[in-house]
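One protein chain omitted, others in place.
Let's turn to chain A:
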Amino acid sequence: MKPGTRLKSAACDTEVMVIRCADGQIECGGAPMGEAKPAEAAPLAADFSAGTLMGKRYVDADGKYELLCVKPGKGSLSVDGVALVVKDAKPLPASD
């Protein structure tokens, strides 16, 4: 896994770009994400079904992981079972 990799959810339509990562397992909807979609969809875990939003960045508490959602879906993101949270951009007053 390295920055710039595009990962797909096994449980929903979510796709993310990896901005930053470490060695843990990146999951969506409770199932591991991969560069290819598995032939059979994984079930969507109830604990990880809050959904992803296009263009949002998701991070862990330690700042080791950062994922950019490039396609939204019904699952939500986690690393080794720990949910990621949204990191907001710090919008500028339209400077350019």
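One rule holds for everything that comes next: a contact is a pair of C-beta atoms (placed from the backbone, for glycine too) under 8 Å apart; a residue touches a chain by one contact, two chains touch by 3 or more; residues count from 1.
Here is the rule we use: contacts and distances are computed from a predicted model.
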Quiz prompt | Omitted chain (choose from "Aspartyl/glutamyl-tRNA(Asn/Gln) amidotransferase subunit C", "Sugar ABC transporter permease", "Acyl--CoA ligase" or "Putative spermidine/putrescine transport system ATP-binding protein") - UniProt protein name | solution = "Acyl--CoA ligase"
Quiz item: If the hidden chain were put back, which of A:Ala22, A:Met54 or A:Val85 would touch it?
Solution: A:Met54
Self-check item: Missing-partner contacts on chain A, residue numbers
Solution: 3-4, 17, 19, 54-57, 68, 70-71, 88-96
